[in-house]
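All protein chains but one are shown at their positions in the complex.
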Amino acid sequence: MAKYLLIESRDPFDAAEVGNHYEVAETLKKAGNEVTLFLVENGVLPARKSPASERLTALSKAGVTVLADAFSLKERGIGDGSVAEGIGTSPLETVIDQLEAGAKAVWH
Amino acid sequence: MKVLQVIETAYRCNLEEQDDPAVWITHAMKGAGADLGVLLTGNAVNYAVKAQDASGLSFGGKVQAQPPNIARDVAKLVDKGIEVHLVSDDAAARGIESSDLIEGVKPITRRELAALYDAHDQVWNW
Partner (left out) sequence: MAKKTLTFLMMDAPFESPRTATAFRLLEICAERGHDVNVFAYEGAVALPFSKQKPHANAVHGHDVDEEEHPLPKDWVAGLQNKFADKGGKLEWTNCGLCVDERGVGEAIDGIGRGTPGDHWKWAESSDNTLVIGTK
């Protein structure tokens, strides 16, 4: 089992490829890997409770750890109470923690 | 160490650079001894299409004499022994037929990517 850190800096409103990246996260998890999907920059926009956040909540239920960068949320005025179920808030330090731990880190 | 070069962003600055920077750096690192695989995904699946032709531009009388030839550059990756995969879902979504593609590029579905990722020590997305 490998550890994957998928960093998503884009949002599904603007980039169709984001949904495909979510699918890669799900595929890697189903294959038995430990997968974190870390949302940063506009990647946090679908973390706000909305039809778009449902996909992220579903990923969380499928076992993918979904985290949103606290600064990116704050910069966009998305308070903790607005974040959808299954999405945790996290400092950017998590990315370095996982790099230190040897995760395969993919910036998207 | 073996790295999977996931190339997704396509046709960004090719006309100025006379190549794609992600394809180019793959060649350059291979020349420096790197062990690499390549996955064409998103719009970059079109990089395997044979019929690409970026010739014919000039600006104020300055002719672009060496236009990018991405199909050639991808074929050279295959020639150098780099395994080049292409996400077949993305090709199908763009109406690309297998007969449109250069030789040697291997189709793979998105659902099959876990094994490809697992076969590499690192995954770099471009």
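Lettered A and B in written order, each chain numbered from 1.
Keep in mind that, in the parts below, a residue touches a chain if its C-beta (ideal position, glycine included) is under 8 Å from a C-beta of that chain, and two chains touch if they have at least 3 such contacts.
This structure is a prediction, so every number in the text was calculated from the model and none was measured.
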- Message: For the chain that was dropped from the view, give me its touching partners among the shown chains.
- Response: A, B
- Please give every residue of chain A in contact with the chain that is not shown. 7, 9-10, 15, 40-42, 71, 92-93, 95-96, 99-100, 102-103, 105, 107-108
- Considering the whole complex rather than only what is displayed, give the residues of chain B touching the chain that is not shown. 1, 3, 8-9, 12-13, 21-22, 25, 28-29, 31-34, 122, 124-126
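The rule we apply is simple: only the chains that are shown with their structure count from here on.
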- Task: Provide the C-alpha centroid distance between chain A and chain B, rounded to the nearest whole angstrom.
- Result: 26
- Note on the structure: In the complex, the residues of chain B that touch chain A are 6, 8, 41-42, 89-90, 110-111, 113-115, 117-118, 120-125
- The residues of chain A that touch chain B in their complex are 2, 4, 17, 20, 23-24, 27-28, 30-31, 33, 104-108
